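Below is one structure; the comments refer to it alone.
With one protein chain held back, the other chains of the complex are shown just where they sit.
By letter and in written order, the chains are A and B; residue numbering begins at 1 in each of them.
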Amino acid sequence: MNKITVIINEKKFEVDPHKTILEVCRENEVEILTMCHLKGIVDIGACRLCLVEIEGMNKLIPACTTKVAANMVIRTDTEKLKKYQRITTELFYAERNHVCAVCVSNGKCELQNLGYKVGVDNIRYPHLFPQCEVDTSHPWYVMDHNRCIMCTRCVRVCNEVEGAHNWDVMNRGHQVRIISDFNTPWGESTTCTSCGKCLHACPTGAIWPKAIVQGQLEKNPVMITELIERRKMKL
Amino acid sequence: MIRHELQALTGKVREKQQQYKHRICVCCGASCISSGSEEVLNKLNEEIKARGLEETVEVIPTGCMGPCNQGPLVKYLPENTIYQKVDCENLQRVVQSQLIDKKPLEDLLLFADSREKPFVDAAEDPFFKRQQKIALKDCGDINPDSIEDYLAVGGYQALDKAIFLMSPEEVISEVKQSRIRGRGGAGYPTGLKWETVYKYVSDQKYVICNGDEGDPGAFMDRSVLEGNPHRVLESMAIAGYAIGASKGYAYIRGEYPLAIKRFEQAIKQAGKLGLLGKNILGSNFSFDVEVRIGAGAFVCGEETALIASIEGKRGTPKPRPPFPAESGLWGKPTLINNVETFAAIAPIILNGGEWYSETGTAKSAGTKVFALAGKINYSGLIEVPMGTSLREIVFDIGGGIQHGAEFKAAQTGGPSGGCIPAEHLDVKMDYESLMSLGSIMGSGGLIVMDKSSDMVDVARYFMEFCMDESCGKCIPCRVGTKMMHDLIQKIGERKATRIDLDRLEELAVYVKETSLCGLGASAPNPLLSTLRHFREEYESKIQQEG
Partner (left out) sequence: MKSDTAVPVKEVSKTDPRIKLIAARIKKENYKPDALIEILHTAQGAYGYLPKEVLVYIAKALKLPPSRVFSTVTFYHFFSLKSKGDHTCIVCTGTACYVKGAQAILNKLEKEFGLKPGQVTTDNKLGVAVARCIGACGLAPAVVIDNDVQGKVSADAIIETINEKTGIV
């Protein structure tokens, strides 16, 4: 395959033309922050953390859904992008009720790591404090909407990899919630196979197994990517 | 029906119409219907029969005539005399005076308070005189329920011309030459869009007519669909021929049942005459149109969200690229144009792109339909050349502010647009000029406000709209609009400090730049434009430190 040249943060790279900006950056150890991306499942460009600046474009472009093009000049590290990443992170924290100290994911949470990375020391926006349910109806797993950031990785993994489509999103705007079936309790779902993939896809402590205590949750999202790769090889 | 039969039928219809000496048009646009125009239509028919005039006088329902707040409107042709607020009682007096005594009935003539006297020939009224109708031509003169009426005014001649006398490339080049830009808001050159879709090779392509007019205060698309559905249908077929599509969808708001009914009826009528369906007019070109009814989501005006909605899903937008021109409906190349854009296509094909481009400004060719509403004497629908000044629209056409009050601002572009203050009344209404003032053309809603309007509250109103209509997919729009709404509300309640105002401004720029789709990216516009032009109103409401 013919390689093309792209310039990322003033450095030249020879890359495959069919790859996304995100793939190219990750392969070349250029850091791009993401939340809704999980390698292997369809990208939706929703978390806006992977936005990059591209010369000649008047808009910020999501790296996860945009393919590289010959001689593309990309910036991932401008002050503006850093500022926006910080605001995005703060909005994630302000949207629901995140209390790290009592969370199963404490210390191993992607949202927490993101906060450290962009240097969030306080949240400048008023917390929305929405009333959120904790669904404990499933025999093994818990869905805690307080900790959900609406990345919809669980929805996509359930649909695309497991093929169960237990999860989806209801309502719209800031009222959106992850639902199972007809907004029925998870434990009464007619579609869930209890495979547990959503648990590993979830970047925060929103989905967790019951047999675990605070701060002890180890998630393995890479397992899902590997599973998808293995299935592809089999085909 | 094959080609020469169309010409024969058109001739026959015209002949039949010439039998009548008078034509009485009763406006049956949604606005006039709710003022009782359907009863007026029935009663008028009875009256004409009772007087034995049915051989010489034709009574028809038509689409919107324009000055909606004066309805029900009844127009007498050929005199072109319009009567306002006609009801079942006073219509007899009008008939007696107009048809029997042959003189106009002064007290019911169309009249706005600010004018000196009413006009017998409506074309003399500045409301009509200053307008130039292309998209709305025939709307208000013909019966939208009758395909014959449309044929009589040259309907389906453009389709005939395109299919038999032009290659798809020639059609596209004509549209390019017209320099028409998308009337849905963003103003992307239509010809370029057509060409892009044309170039993609695919076994199946689609044409979509975007009639999901969601801006509060905008009813241009509705009036076109209700008043002249065949024009839109014909233009969709022309687009299908040009880009190589055999299937079209008209996505119409669920809130517009009359538009849906008339458009579905138009599809049936055209299909029956062979102007739609397999081998149109005996050619090799086949094209079908289906109506899809919107279910109440503003975001579905966004191309990718609209496509998701037609596919029966949540109307959430997708990042572009890929653009719908490459991968749209069911992953196929798809052309999406707004209703008003389509309404201009048939005349462009018939009269040539150059003819269209002679109207308007260098960068914004042609005409634009605006929906006037708010504190203005004539509220309703108008069509003016691009580049007409706001002052001319508000004061000459619209008859000025109600009760002689002072003009404060005009809001264009709905929740995606901004407010234009009095000092910019001379702004030319075109894409670039409005953009430079922090507003947008949008789909054409134009709300006039007087001194009683509180601009902070106006900003809050539009932000509440965007907050409710946000699809919730990307975080800047989902949480950002809520945060901004709460902050504006706090300012309105005089509880906010300067820090809140600074934060609000920072958030507004952030949401504008980082949102996934047009809804989020334009949601801060009403806020930013009122901050720009009416900053003192915000300042006066924030608490001073201490």
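Just so we're on the same page, a contact is a pair of C-beta atoms (placed from the backbone, for glycine too) under 8 Å apart; a residue touches a chain by one contact, two chains touch by 3 or more.
For clarity, every value in this text was computed on a predicted model and none was experimentally measured.
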item	value
From B:379, B:416 or B:439, residue that would touch the chain that is not displayed	B:379
Candidate in contact with the missing chain, chosen from B:230, B:314 or B:332	B:314
Hidden partner chain, touching residue among A:9, A:191 or A:225	A:191
Candidate in contact with the missing chain, chosen from B:171, B:293 or B:365	B:293
Option from A:94, A:151 or A:179 whose C-beta touches the chain left out	A:179
Selected from B:76, B:150, B:219 or B:510 as touching the chain missing from the view	B:219
Where the missing chain touches chain B, by residue	30-31, 33-35, 67-69, 71, 213-219, 222, 254-256, 292-298, 309-316, 330, 371, 373-375, 379-380, 411, 414, 445, 447, 449, 453, 461, 465, 471
Contact footprint on chain A, counting only the chain that is left out	130-133, 135, 145, 159, 164-172, 175, 177, 179-185, 188, 190-191
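The definition used in the following text is that only the chains that are shown with their structure count from here on.
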item	value
CA centroid of chain A to CA centroid of chain B, Å	40
Residues on chain A engaged by chain B in the complex (per definition of touch)	44-48, 51, 59-60, 62, 65-67, 83-84, 87-88, 91-92, 94-95, 124-126, 128, 149-150, 169, 171-176
Residues of chain B that touch chain A when the two form their complex	297, 314, 318-319, 321, 467-476, 478-483, 486, 503, 506-507, 510, 513-516, 521
